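Down below is the structure, laid out as structure tokens.
After this line comes subunit A, so read on.
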Amino acid sequence: MSASNIPDPSLVRGLSQRRLGRRDALRMSGLSALGMALAACGVQGKGTKAPASAAPDAVQQYWSDKKQNNLVRFANWPLYMDPKQPELKAFKAKTGINFTYKEVIQEMGSWFAKVQPQLSAGQDIGYDLMVITNSFQFSQFRDSGFLAPLDHAKLPNFAKFAGDAYKKEAFDPGNQYSIPWASGITGIAYDRTKTGRDITKLADLWDPKFKGKVGMMSDVQELGNFGLMAVGANPDKSSASDWEKAAKKLQDQKDAGIVRKYYDQGYIDALGSGEVWLTQAWSGDIYQKNLSEHRDLKFVIPEEGGTIWTDNMTIPITAKNPVDAITLMDFFYEVPNAASLAEYINYVCPVPNAQAEMRKEAAKLSGEDKTDLLALASSPLVFPAQAAYANLHYYVAFESVAEQQQFQKTFDPIVLG
Partner candidate 1 sequence: MTAQPQTLQRPARTDKGADLRPKRRITGPGVMRAYTWLIILWLILPIFVMILFGFNDTSGRYNQSWEGFTLKWYGRLFDIDDLTRGLITSLVVAVVSSLAAGALGTGIGYALGRYRFRGSGSVNLIMFATISSPELVMGASLLTFFVSLGVGLGVVTLTIAHIMFSISFVATVVRARVMTLDRSIEEAAADLGATAWTTFWKITFPIILPAVFSGVLLAFALSIDDFVVSNFTAGNAVTFPLWIWGATRVGIPPQVNVMGTLIFVAGVVIAVAFNIRSRRAQRD
Partner candidate 2 sequence: MTTTPQHLAGNGRTATGDHPAIRFDGVVKNYLAHGETVAAVKRTDMEIAQGEFFSLLGPSGCGKTTTMRMIAGFEEPTAGKVYLDGRDVTGVTPNRRDINMVFQSYALFPHLNVFQNVAFGLERKKVARDEIRRRVGEILEIVSLSGMDKRAPREMSGGQQQRVALARALVNRPRALLLDEPLGALDLKLRQQMQVELKRIQREVGITFVYVTHDQGEALTMSDRIAVMNAGVIEQLGSPREIYEKPASRFVAGFIGTSNIVDGHVERIEGGLALLNYSTQDRVVCPVPGAVRRGDKLEVSVRPEKIDLHRGVPPVTATGGSVLSGIVNEVVYHGTSTNYTVATAAGADFTVFDQNAANADDLADRGDRVYLTWAPQHSYLIGV
């Protein structure tokens, strides 16, 4: 933490964006107690001074010759918007901009692998807007120069309505390349009827009583984070030796036969079907599962802490319609739109005012619809209380590709064993 007060030499030399990210991460973690509510963080300016694509005139250069073309092509994850696409329809009605919406992103790694060839060849990937997670692929996208720098003059709603926490994400300081779509918390989900007791801490994931009934995530970052927190390390401040310890801890868990499987998002099905009794989980999933199947699955942020991540809207550098894209990005930050979106996707909403909006809307409804919406508006998983953030950690921030590869190599054998 104190490191943030000492000027980083590489920063002075105006070196890599990644270092800036790391430095920022440190600062962020220091402020985590307040959920980053404090705006007193002068990183933004420095960030925009960062080299390469982040050169001060980069934004100007990129946007100077761009015009609105009345079309935006949106690439998103499956089931990340109401299939009826009410928000997009509203957007079209308001702006006259046509849209295509495709749920083509299923995994960060595979998405990167898929579009990397086209992007590096400078070809249009067929999308003007894509939602990507703040995993290390985010840095890969950014460091490869695949993301267009955002012109914040075109994002007034974001400036106005975005929760403060979302304005200074560690992985993209100053939102140079991205603004959040939705955010989520990684914690533990469990089926109270199976476990027979409340789950409160990470240690429960290591409880031999649940042998073969514990789900962990196959994403090495998520898995590694939990391993790190279990050995008492803070993921975003962790070192290679912490990683080793965490990997050992996770390997023990696996060898003891406690882990049923390393899941992608399939853990939801597994939890629902009784395949696992408790599992690493993302907050919104559990909400949706309970709502749609009238289940009472629990989600908890473990005592030792959970992690928070963000899925972000970005514009690929080769986009044909960036102006339309950035207009749409800003549109999602209008409070009613943000509320409408959150109603469907049930993840943490980056627009705090949406909570009030939802309650307002609920007042107009009656019966089950009203209760549901009110429940949603009060859900700590969609609008986490400030206190909840106290326990939340960020992803491990890597200083270099080599470091990231080392991290991956440390945890890969556990998942792929």
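Just so it is clear, a residue touches a chain if its C-beta (ideal position, glycine included) is under 8 Å from a C-beta of that chain, and two chains touch if they have at least 3 such contacts; residues count from 1.
The candidates were selected such that all candidates are chains of the complex that A comes from, given by their letters.
Because the structure is a prediction, the values reported are computed rather than measured.
Per the touch definition at the top, the candidate among 1 or 2 touching subunit A in this complex is 1. Residues of subunit A touching candidate 1 in their complex: 75, 78-79, 83-85, 101-104, 106-107, 111, 113-118, 120-121, 123, 125-127, 264-266, 268-269, 272-273, 285, 288-289, 291-294.
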